[in-house]
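The other protein chains are all here in position, but one chain of the complex has been omitted.
Chain lettering (A, B and C) follows the sequence in which the chains are written, and residue indices restart at 1 in each chain.
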Amino acid sequence: MNFHLRLVMPSHPCFLPVVRAAVGELGSIYGLPDEECRGITLAVDEALANIIRHAYKNRYDQEIEVYCEAGADRIEFRLLDRGEPADRAKICAQPLNAEALSGRGTHMIKSIMDEVRYEQVPGGNQLTLSKHLPG
Amino acid sequence: MNFHLRLVMPSHPCFLPVVRAAVGELGSIYGLPDEECRGITLAVDEALANIIRHAYKNRYDQEIEVYCEAGADRIEFRLLDRGEPADRAKICAQPLNAEALSGRGTHMIKSIMDEVRYEQVPGGNQLTLSKHLPG
Amino acid sequence: MKTSTRNERGATIVEVVGQIDLGSSPALRKTLLDSLKGTDRLAINLIEVKYIDSSGIASLVEVLKEARRSEKRLVLFGLTPAVREVLQLTRLSTIFEIRENEAQALEA
Partner (left out) sequence: MKTSTRNERGATIVEVVGQIDLGSSPALRKTLLDSLKGTDRLAINLIEVKYIDSSGIASLVEVLKEARRSEKRLVLFGLTPAVREVLQLTRLSTIFEIRENEAQALEA
C-alpha cells in the first residue's frame, strides 16, 4: 500500500504515548515483526524527545508534525519542527559509554533505522527516518 | 491542558487500529477511566467506519482528518471528510433491534458521547463528537 | 484478527484473537458461518478479543440467526469488558447464550 498518514502534535511529552501507540500499530500493518515494530516505535519516540528537548528546548506548546509514508519496500517517517536546527556535529557524537547519563538516543535511532537524515527545509527542520520492509 | 492533535488518514479500514490506539491513549492522558477510554475509542472508530462506508462508499484512497482538542472540561473530536454528506434523517433512524444486521453504529456513538453534531463546513462534512471530562 | 477452530465433545470451538472491526469482521463472519455448517453446536471463545465494533456484532447476530434457522446451538464465552460493553450498548446481552468459560460452554 502506498499510503500516508500525518499527525500534528504539541511538543509535550504527554503525547509521546499517543504517537508510540500509533507507530506500533502502523508497523504491524506493514508486516514488521514485533521486535521491529518496537524498534521503529523507539526510534520515532527518541527522535520526538530530542525535538522537544533540543530543538524546542523544553517549550511544550510548540508543534511537531509526524508524517508517515509506506511503499512496497519501506516505511518512512518525516518529523518536522520549527525550533533550533540540529547541529550535525552533535549527532552520535558521544560514543556509547556505560557511565554516561546522556548521548544514547541518536545512536539507538541510527542502529534501528536504515536511513537517518537531518535537513533544513522551507518549513523548518526535517528528520527523515526510514526502514526497509520485509519482502 | 488545552492542546490539540490532528491526524490525517487514508479512508482505508487498515488504519482504524492506528487511530484507535491513539484515541485510547489520548483518553487516558485526559484522565478518563478505562471503560470511558474504550467508549470514546469505539465512538470514533464507528464514526470513521461510517465515513469510509457511507460518505466515501468504500473508496479507500480518500482522506479523513481527525482533529482532537481537549480543554479543562471536555475532549472533542472533529472528523472531516470530503465525501457524500450524511442524510440526517438516517442517523439513528433504525431502532436498536436484535435481528438487524446494521443500524447500530450511530446509536452507539450517541449513547457514548455527550454531543454529536453532523454539519457541512467549507472543507466538507464535519462530525463533532464531544465528551465531558471527569472534574 | 486471527481465528483457530477445533472440535471438542461434539461441539466446534472457534477461538478469536485480536480486534474485530470493519477490516476484520468479513473474515470472521465467513469463518463462523462455515464452522456452523459442520456442527450442531458452535462455541465462540472471545477471551482474546480486546475490541469489537458494530460490524463484528452484526456478524455475530447473523450467525445466531443462521443457528436458529437451522436449529443449532450457538454459545459465546470468555467475554472481555470491551465485548460486554458493546453487547450492552446494543442491548444484545440477553439475546446470546453467554457462558463464563469453555467448560461451561460445553455443558448441556
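Everything below uses one rule, namely that a residue touches a chain if its C-beta (ideal position, glycine included) is under 8 Å from a C-beta of that chain, and two chains touch if they have at least 3 such contacts.
This one's a predicted model, so the numbers in the text were calculated from it and none came from an experiment.
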Using the contact definition given at the top, list the shown chains touched by the missing chain.
A
Which one touches the absent chain: A:25, A:45 or A:81?
A:45
Where the unshown chain meets chain A, residue by residue:
13-14, 16-17, 20, 34-35, 38-39, 41-42, 45-46, 49, 52-53, 96, 98-102, 104-105, 107-108, 111-112
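Note that only the chains that are shown with their structure count from here on.
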Most distant chain from chain A by Cα centroid
C
Report, in whole Å, the distance between the mean C-alpha point of chain A and the mean C-alpha point of chain B.
28
Roughly how many whole angstrom separate the Cα centroids of chain B and chain C?
26
Return the residues of chain A touching two or more other chains; collapse runs of consecutive numbers into ranges.
none
Residues of chain C that touch two or more other chains sit at none
